[in-house]
Structures are given as C-alpha cells and as structure tokens.
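With one protein chain held back, the other chains of the complex are shown just where they sit.
Up next is subunit A:
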C-alpha cells in the first residue's frame, strides 16, 4: 500500500484556484480547434454567405448599370446620337432575326424606325433589362425631339430633368443585400451549428463523458457557446470586409455596433438550433429541420427582397421572424449610419425572442439523451 501512496504524490493532482477558468480555456481551445478543422463549418458560415452575395449582387445589380444592348433593324436614325455608356448597338437584317436575339437573351430591346415612328420591342426574356432599355430609348427619343423643337422655337422655355440618387447612392443593391445576407448567414450558422452539435453529442456521448470530469456542464456549455459567438464575430468581420472591398458596400461610422447585434442574434438562433437538435435524432434530420425553419424565416424577413415590395401577408409574417429584426437593425446601423438608439425596438424584439426560445429549449430538452 505504501508504494501506491508514493506513486500518488509523485503525479500530484493538487488543483490550484481558478480551475474553472482553466477548464473553460482548455474546452474553448479543444472546441475551437475542432471548429476550424471542420471544413463544412467554414463553408456554411463563411463561404456560403459570400457566394450568396456574389450571386444576388449580380442578379439585382447588373441590369441598371450596364449599357442596354439594342438591336437596330435596318436604319435607325435616332440611335446616331446615342451615348455609348447607355447603349451598345448591333444591327439585324430583319425583325425576325432581331426578335430571335431577344428570345435568346442576346439583346435587351429591338428598335425599328419607320419614318417618324420609333417602334420598340423590349425583351420578354429578361423583362427588367427590357424595361430599362425601353425607358432609355424613350428618353433618347424625347431628347432628340427636344433638340429639334428648341432649334425651331428657341424662345420657348422647356423643362429639363436632372436625376440625383436618393441617400447619396446608398440604395445600390449591395446596400440592402449585404445586411440581409449577413443576417441570414448568422442565422444558418447558429441554427445548423447548434442543431448539428446536439445531434453529435447524442451520438458520440461526449457530453456524458465530460459530465464525469471535474469540469461542470455549465463550463462546457459556456465554452461551446463562446466558440459560436467568436465565430459569429469573425463571420461578420469577414463578410463586411469583403462586401466593402469587393462590392462597394459603404460602411457607416456605427458599423462596429453590428457586433453586439450579431451576438444577440446568435443567441436567438442557437436557441432555435437547440430545440431542433432536441427533436432530431440524426444529422440529416437535424439539417432538414434546420432548413425547414431557416428557409421560411429568411423568405419572410426582407433579407433578400425589400419587405415594402412584398405582399401584405409576407409583411405580416415577417414580424414573427427574428431575422427581420436583425436585418433591419444591421441595415439601420451599418448602411444608414443610425445610432444604436434608433434600433432599440429591434434589439428588444430580438432579445425577447431569444429569451422565449431559450425557455422553450430548456423546458423541452431531454438531458438524459445526451
């Protein structure tokens, strides 16, 4: 027995004060390392939102800045004075050939000039750029008329228009897309992350094993949540940086306040994920359920499409989506440069939502399954 005692003192396990802090740090390190090495996590939280931004920015952003592609059938005199920044002109031998080009999406509008009548055929294939092209052609015709009239009657005053962009150009598509996509990115990494983690714990029993170490469950959960919060902040920083540098997003002086907003949102989305993880038994089930929840939530949140342009029922439903509040708050603070005081209602709703869902997850969760 004495040999045993000696051996015990050799490998002494006297534990200094602050063990809780040390346990937290080692758990944080272990879980953080695991996160960084999991390629699917990096994809979902960092790359997927960036891919969405590229995709949506090119869908919503191209039509109104690029020059309209016009097919002139025969001789179209009015196009002689066209600004090459606004129009690129091709010619076609007859109308049928021109219409075929419209169908293929190779042109935005076809034009035939028949004496004093300019006939415009906007593209139906790409109706937005078709409408833009036809609007530009109309104003080109107006300009030509104005010149002719002014030359004929130089004493008659005429009205002229000068277009200024609202918000100093802040409503470029990227300005409303970026906060929405960021809110969505934070939502999916929170929901999918938490649901997947819970299902993993059910399978690999890591949580049970850790409950039998001197570290408490609270320390472990704290470390796990901290990893997710750090991830959300990094995700936000990377996303906003890419949006600003690569896509011309103009960041306001209040942009830093996106951090507390994203952290608050992450709490709400993690709580949703915990509820899902409590119900699902397998990883595919967790992913499926997460989709089922985040898709409608994103759809009605105004994240990808302005709520003001959405049908009334979508606007009503949006009040139930936490993404709506995160999106609105991010937009106000990051894009419009409003102070945090202006988004207090959104913060209140998000916080209330987070607390409510956290309560639900606490009540419904079966710790026995872990």
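Please note the rule applied: contacts are C-beta pairs under 8 Å (C-beta built on N, C-alpha and C of every residue); 3 or more make two chains touch, one makes a residue touch a chain; residues count from 1.
Definition applied: contacts and distances are computed from a predicted model.
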Q: Assign the chain not included in the display its UniProt protein name, restricting the answer to "Sarcosine oxidase subunit delta", "Carbon-monoxide dehydrogenase small subunit", "ABC transporter ATP-binding protein" or "NAD(P)/FAD-dependent oxidoreductase".
A: "ABC transporter ATP-binding protein"
Q | Selected residue (touches chain absent from view) among A:47, A:124 or A:217 | A | A:217
Q: Could you tell which one of A:86, A:106, A:143 or A:200 touches the chain left off the display?
A: A:200
Q: Have a look at A:27, A:109, A:177 or A:199 and name the one touching the chain we're not showing.
A: A:27
Q. What is the set of subunit A residues that contact the non-displayed chain in the whole complex?
A. 1, 3-4, 7-8, 11, 13-16, 19, 22-23, 25-27, 29-31, 33-34, 37-38, 200, 204-206, 208-217, 368
